[in-house]
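Just one protein chain is left out here, and the rest sit where they should.
Chain naming follows the written order as A and B, and within any one chain the residues start at number 1.
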Amino acid sequence: MYKYDTYDHQMVRERIAEFRDQVERRIDGRLTEDQFKPLRLMNGVYLQLHAYMLRVAIPYGTMNSAQLRVLGRIAREYDKGYGHFTTRTNIQYNWPALTDIPDILDELAAVEMHAIQTSGNCIRNVTTDPFAGAAADELEDGRPWAEIIRQWSTFHPEFTFLPRKFKIAVNGASEDRAGLRVHDIGLQLVKNEAGETGFEVWVGGGQGRTPRLGHRIRDFLEPRDLLSYLTAILRVYNQHGRRDNLYKARIKMLVEAIGPEEFARQTEAEWDEIRDSNLVLPAEEIARIRAFFDEPPAATGSAIPATGRADFAAWLRRNRRDHKVEGLSSVVISLKPIGGTPGDITDVQLEAVADLAEKFGFDEARATPDQNLVLPHVRNSDLEAVFDGLVAAGLATANAGLATDIVACPGLDYCALANARSIPIAQSISNLIEAEGLSDQVGDVTIKIDGCINACGHHHVAHIGVLGVDKRGEEFYQITLGGNFGKDASIGNIVGKGLAGEDVPAAIVRALNTYLEIRNEKERFIDTLRRVGPDAFKESIYAAA
Amino acid sequence: MKTITANRLTDGRVIYRTAEGEWTEDLARAERLADDATAEARLAEAEAEPAIAVGPYLIEIEDDAPGGQKWRREGIRLTGPTTGSTKTVNASRKAA
Partner (left out) sequence: MLQLDRKTVTREVSNAQIEAGGGTIVEIDGDTPWQEAATQISGAVQVDIRFPSFKDGRGFSLATLLRERAGYTGRLRAVGDLIPDQAQFLHRVGFDDVAPDRTDLDADWARARARFTHAYQPAQDRVTPIFGQRTATPKDDLAALNARYRGADAIDILRDAIRNEWTGRIAILSSFGAEAAVGLHMISQVAPDTPVIFLDTGRLFAQTEQYQRALTDQLGLTNIRMVRPQAEEAMAEDPDDKLWQRDPDACCALRKVRPLDNVIGDYDALITGRKRFHGGERMALPVVERLDGRIRVNPLASWSAQQVTDYFQRYDLPRHPLSDMGYASIGCWPCTAPVQDDDDVRAGRWSGRSKTECGIHTPSRIAAE
C-alpha cells in the first residue's frame, strides 16, 4: 500500500489549514455561498436535505486497518454511528456539522486520508479494480498508476475549474471491474507485441442524463507518457468543453459533438507539443511508487477448506474469489443485509473489518463499485476465521453478485438532487426476493437503483435498472433492461412507463421468474436477455399481479 | 399557506423562519405566510442573512405539514430519512 512521505503529509496538512480558513471566511462573510460552494465541494462537502455530507476519498478503494478504525471513530464521534460506501469507492458521512469538518479532516490526515477532489468540477478520485493486485486474471496492478494520477491531479493549477466533473479509471485485469467505458477517461493496461506494458486509452464515457460508452482513441501509450497524454486530453476538454449548458458539459458530449476521431486528432496534436516536456515520468519515480504495491507471499499447501457447515459453504460459494497467489483467496464482505441500506456500515462494523483485515488480511481492505468491501488477500486456512468474524459483526450475508446485492444511491432520503427515494425501493426488492427464495436460483444478476437521472447508483449499466422520477409530487420508477458494467459494457433501455414504488418489487420478481422459465442451462440473466430480447421480460414486468 | 425554510450554515440542519425573524427547527413555530407579496418580502429578508441560513426558499404548508408538489421532499426534510436506522438494522443482523 502507498505510504505518504513528508511531501504528501505536508500537502494534506496545508489543505486542511486552507479549508479551515475557507469555513471561517464563509461564516464571517468574506466568501459568499456561491463562492464557497465549489470550494467546499472540492473538499467533498455537500449540503444535503438534512445536513452537510462529507465524502472521504478512498484512493483506488484501498484502505488499511488504521484507516478503517478512524473511519469508524469519525462515524461515532462526528456522525450518527454509520457511514455509506459509494459506487466510486468512497465513503460518505451524512450528518457532520460544517464547523467540525476541519477536525474530521485532521483525524483523516493522521492516517493518510483526505477528502480532496471527491466532488466539484475537477479531476475526481481515481478508481480501479477492487481486486487489483490479487485477481487471478490480472496483467498488472493498476494501483501504482492510479496513485501517480492521484498525485498529478491533486490541486492541478490548470484543471481545477473544468466545465464539469472528471472521472478516471484504471484497469489491469482482463475482466473490467473498474468500468472503464463509463468513465471520462478509461485506461486499460495492455502489453504490446514487444511484451512491454502500456495503456489503451478510452475517452468520453459517462452515465448521468445522457449515458455514453467511451471510445478508444489510442491503442498503446507508453507509461512514461501517461501524464503528458492526460494533460493533452484535459487541455482540449478545458478549452472546448461546453460551459453554457450544465447537461452538455461532460467530455462525452464534446467527444460526441466533434466525433471521437477529431477529438483524438486534437489530443494527439496537443500531445505532440508536450510529450517530451517535464511531464515525462522519471523511471525512478515509477519504480518508487510501484514498490509500495507488493503481492503477499504464497501460502503453500493451503487449500480451500472443505466444510460441513452450510452457512460457511454458501458464503464460500458466493463471496470467495480466486487469487493470483497460491494458497490465498479474496473475499467479498457484503454490505447488503436483506432489507438493509445498500453500502451502509456502522462504526462497530468498520472496526470489526479493521480487526479482520489486520489479523487475516495482510492489513488491507478494499471498497468496490458495488458498494461492498473486499479483503483482497486471505490465506485459505484463515477463511473460516474470517467468516466467523463477519458473522459476529453481522457482515456475512452470502449474496455477492446475487439479486439482493443491490446498488442504490442515497436518493430522496438524503440527497438534495434526488427526485425520488431509492433506498426503500432497494429494501423492499431485497425483502421480497428473499421471501420468494429466488436469490440462489437466479444467480448472477445486477440490480441498481437511482433516485434521479444523475445516476450515481449506475442504473444505466445494471442488468435491471430502476430510475425514480417525480410526477407532480408522486414517485414513479422506470425500469431499464440490458445494461452491463465491464468489458462488454452496455447501456440499458427503458422498458415502458413508470411504476408506482410499491409495484416495483413484484415486477422485478416477475422478470426474474421469466428468466428462470426461459433460460438455457448455465445462461446468466444478461445472456438470456441478450439472446431473446426484452419483450418477454417487459410483458412480465407489466403483467397485472 | 407558505413558510420559509433553509439549512443552517454551521451544521446544515433544517430550519424554518419565525414571524419574529428568528430561525427554528420546529415547523410549528414557523411563520405562516398567506399572501405572495408578504412571502416574497420575508424571503428577501431571509436572503439577507447568509451568515445564518443557506439557500432560503418558500414551501407550501397544508394542515401544518409540508404540502404541494414537494410534500414528500419537505416531509423527509422535516422528519428524517424513511429508510429505518442503519444502526438498528445492522445491529439486529448481528443478534440474528
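The rule we apply is simple: a residue touches a chain if its C-beta (ideal position, glycine included) is under 8 Å from a C-beta of that chain, and two chains touch if they have at least 3 such contacts.
Keep in mind that this is a model prediction, so the values were computed, not measured.
Partner chains of the missing chain, restricted to those shown and counted over the full complex, are A.
Checked against the hidden chain, the listed residues A:Asn238, A:Ser302 or A:Ser381 yield one contact partner: A:Asn238. Panel shows chain A; residues 5-8, 10-11, 14-15, 17-18, 21-22, 25, 30-31, 35, 38-39, 121, 151-152, 154-162, 227, 235, 238-239, 243, 273, 277-279, 281-282, 284-285, 288 of it touch the chain omitted from the view.
Here is the rule we use: only the chains that are shown with their structure count from here on.
Averaging C-alpha coordinates per chain places the centre of chain A 32 Å away from that of chain B. On the chain A side of its complex with chain B, the touching residues are 26-29, 32-33, 47-52, 80-82, 97-99, 337, 339-341, 344-346, 348-349, 392-395, 397, 412-414, 421, 423-424, 427, 470, 472-473, 475. Across the interface of their complex, chain A is touched by residues 7, 9-14, 50-51, 54-55, 68-73, 76-77, 80-84, 86-87, 89-94, 96 of chain B.
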